[in-house]
Each structure stands twice: as structure tokens, then as C-alpha cells.
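For this depiction, one protein chain was excluded, whereas all remaining protein chains were kept in their positions.
After this line comes chain A, so read on.
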Amino acid sequence: MDFPVIKGSGYVLVHTPNILKEAGSTQTTTRAKNPDDEYLKKLDDYLRTFEEMVAYAPNQAYIGNILPDELKDIETPWYKEENFIEGGRFGIFGEIMPEDEFYALLKHVDVFDLVKLSQEFIKEIEPKVAEHPILKEMEIELGAGEDVSELKDLLKNHAEPLYLDKKLVGCVKRAHESDVNLNAHTILENLVAKASAVLSVKNLAAKNNIDLNDVDYVLECSEEACGDINQRGGGNFAKAIAEMAGCENANGSDVRSFCAAPSHAVVNAAALVQSGIYDNVVVAAGGSVAKLGMNGKDHIKKEMPVLEDTLGGFAILISKNDGVSPVIRTDIIGRHKVGTGSSPQAVISSLVTDPLDENDLNIKDIDKYSVEMQNPEVTKPAGAGDVPESNYKMIAALGVKRGDLERKELMNFVKEHGMPGFAPTQGHIPSGVPFVGPASVMMKNGQIEKAMIIGKGSLFLGRMTNQFDGISFVMEKNSGAKKEENSVSDKEIKNMIAGAMRQMADNLLGETE
């Protein structure tokens, strides 16, 4: 079998403290209940600057300037200044973008003139856009801009504000008077998802020397829905992103499955490539506005910065086997089936040990497991614990039960086959895929051979079913050589020779007659 490969990946983060304040779900619901809530008042004092957010070690891991394992050697809490690391806003997989540049991108990806920016802001941002390595190539036209008074009028007419340092610099208009699916808040959410996904695809191309004209198909896998009153969630983000990124020859569609969607999308993309339907398929997703500041109240309670000030995005290109890039072992796929059940043991067995068993692999044969890579510094104060660690413990506990490892090895396994969480808590973003980039690097360096990427999700959040969901796949270092054709068995060869000898015997007999 000739497996498809992961040709490259792009990872971006966007620092959006103002969008957090205006549109994150914790903040909007709090404001709806009581506009003078203490939490909202305190919020400003607990937000980070762009520099603080860039120097934050997990963010540097996300864009590829350090490997996730290196986080083990950095003192915690990572958000303390003395534990900041250098690395800058550009990384080997992508970049970290400040909010002002992102507003320009937001305007650029909006094709219905719903994003309005102030004249003053446009003047300030244009030189920055002209210097940005990717934006400068995108022919971004921001126009003349609006008067701030006009923006204020639009806010009275249900637009969502865009602030910078408490200054109104723009807004997002609603797209329809009465359709809730097209109100300003939803349009903002969707444009943010689109813009951050476009930035991810652009970084994927820039960092891996990829010609986006070669992309045949885009699978988008975020947690947003776009559509109007007649087809809420109808789509198609993928094609909108492909258009803006410049994938002229691409077709596309959206894949939804809560947090598990990225892994589903990668497996689907692998299938499309392996079947020969397409040669190059991009899997991409942008960030989620709703989850900005989700655990902010707990963070402030613990006197720490509100760490969820960051949008995440990623893009992965899956292509035909090039003999170099890591392959996707499409014969080792773990599936959470409808009949699997929801108990932790059942879920992990279906995703981890069942596919290993089918392929006669041991739990230790996978060098690294990538689970829900949520940054524990975000989740622990909110009472959700260290998410990656509890997943690793479950895998290890199953291994002990099966006799793959001894009980005393349990914590060692967690350390060696796991890694610290480093992804922003953006729902689908942390789900397995953040390690695809680092895994490729580690395979190139000869540090690992096999990595399992596990995407999981709870579907009952949508109140349609109580089912959990999940899918896993294995990435493997490319062995280089194409597979030797071994279709002729020894026995067949012997039969061929025996046949030839009989013919020879017949010939001899024929001559004597």
C-alpha cells in the first residue's frame, strides 16, 4: 500500500484581547446578566500585552520555535515574566499576529463590505501591512475608511465594535435585519474563523514552499457554522478560505465533529489522496471567538492573567507519497463506534489499543501520543485538571491492564510517550493536530518513528446525542523506498521452472521420435 504523506503544516496564533472583551461567550453572557459585573470591570487589569503573549513558552511551542518536550525544562508558571522565552512572533510553522494586523486581514477577507474601519486606523495599519511578509503579498485594499462618528452610528444599529486600546477603530455590521444567523455577532465569529484559517493556509504555503495553485481540495474543520435562516450551518467555509488564500484550483467542503473534526478531516483527506481522487488536500481551521476568555473568571480568581486571549489556527497539506515526508498509516485507524460506549476505558480502547491490536503493535511501539493538547495552565485553575496528562494516564493504565507495561512504569510512560499541553483551549484546535508539525520535525531528526494523533469530542454539547466521538491515526517516518512488488511466491516460481523442465523433456522426447 502506498500511503499518503503529510507534506507540511502551518500554525498561527492571533492575540485578540479586545475581541475577547467584546465577544467571548463568558463575557457576553456576564454582560447580558449585569453590565456592571465586577469581573468585567477587573478584566482590563488581567489582560496581557502582545509582547507578554509572544514570550509565553506554550505559544512558542505552537508556532514551532521549541518542541513541546522542551516545555518540561521551563519553570512554571509559564506566564510569569521570569519564565518567558525568546523566539519572536515568527516561527518555523507559522506566526503570532497582533490584533491590529488581524483587523486588516478581517477587512480583507470580508467580501460583503460588512467590516468597517476608521480612517485613522487605516493610516496607521497600512505601513505595517506593507511590511508583513505574507500580508504584503495579498494585495490588501483597505479603502479610505469611515469617520469615527459613522462607526458610532453603526454601533447603535446592532454592529459589533472593534476596539484597540479602548479606542473604537472599526465595527462589523450585521448582514440582515432579522436573521439571527446573520447578526453582527455571528458574522464577526465567522469572519474571524475565516481570516485566521486563511492566515494558516498562507503560512503553510510560505513555510513549506508550497504552490497553492496545486491544491485540489480544502477540508475545513472548525466549530463554527455559517448559513442563514434557511440553512443554519450550511457552509462552505472551505471554499471561502481557499478563495482568499489563493487556491485557484481547489474545490472544498466542511467537516464538523466538535473537537474531533480535525482528525476526521485528516483521515478523510488521506483517503481522498490514497484513492487517487486528489493529489493535494489541505485540512484547515481558524479560531473560535466564543472560547476567548472562557475560563477568565477562574483565572482572575487565582490572580493570574486571563490566558485565553489567543485565537488558534492550523493548516495541513496531505499529498501523494514523496518518499520523504511522514506517512499517514491509513491501515491503523482508531474509531469510536456508536456501540463503543462512553466510559473512559471504552473510549481509549477504541481509539488506542484496538487499532494497535489489529496491527500487532504494542502500546510502547508508538513513540508519542498526541491527545487533547490543552495547555494545563489554562485548564487547571478552572478545575478541569491537566487534560493531556489524564489522557496519558488512561492510556498507560490500559497498557498496565493488558500487560504491555508494569504498574511501576506508569508515570514513566506518561513522561516518555506524552508531552506537556501547549495549545490554546480553542475547542477543535488542541485536538491532536497541534503535534503534527512537531512530529514531522522529530521524525526528521530521528527522535521518533511513530506518533498517534487522537482527536476526541463530546457530541452531547449539541443536545442531539449523548455519544462521545473520536478518531485516531498514526503518523510514521517515511521509510523512503517504495514498496517492493512481491506478487510472485516461491511456490509459483518453482511451478514455473518445473513447467519449463517438462517442456524441455517433451522437446527431447520429440527429437528422439
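The working rule: contacts are C-beta pairs under 8 Å (C-beta built on N, C-alpha and C of every residue); 3 or more make two chains touch, one makes a residue touch a chain; residues count from 1.
We take it that contacts and distances are computed from a predicted model.
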item	value
Undisplayed chain, where the name is taken from the UniProt record, one of "Threonine/Serine exporter ThrE domain-containing protein", "Fatty acid synthesis protein", "Sugar ABC transporter permease" or "(Fe-S)-binding protein"	"Fatty acid synthesis protein"
Residue in contact with the excluded chain [from A:Asp2, A:Asp357, A:Glu406 or A:Asp506]	A:Asp357
Residue, one of A:Phe258, A:Tyr278 or A:Phe314, that touches the chain absent here	A:Phe258
Contact residue for the chain not shown (choose from A:Asp45, A:Glu177 or A:Asp490)	A:Asp490
Candidate in contact with the missing chain, chosen from A:Leu135, A:Val289, A:Ala397 or A:Met419	A:Ala397
Hidden partner chain, touching residue among A:Ser342, A:Asn412, A:Ser479 or A:Asn507	A:Ser342
Residues in chain A touching the chain absent from view	258-260, 342-344, 346-348, 357, 360, 372, 374, 379, 383-385, 387, 390-391, 393-394, 397, 427, 431, 456-458, 460, 463, 466, 468, 470, 484-485, 488, 490, 493-494, 497, 501
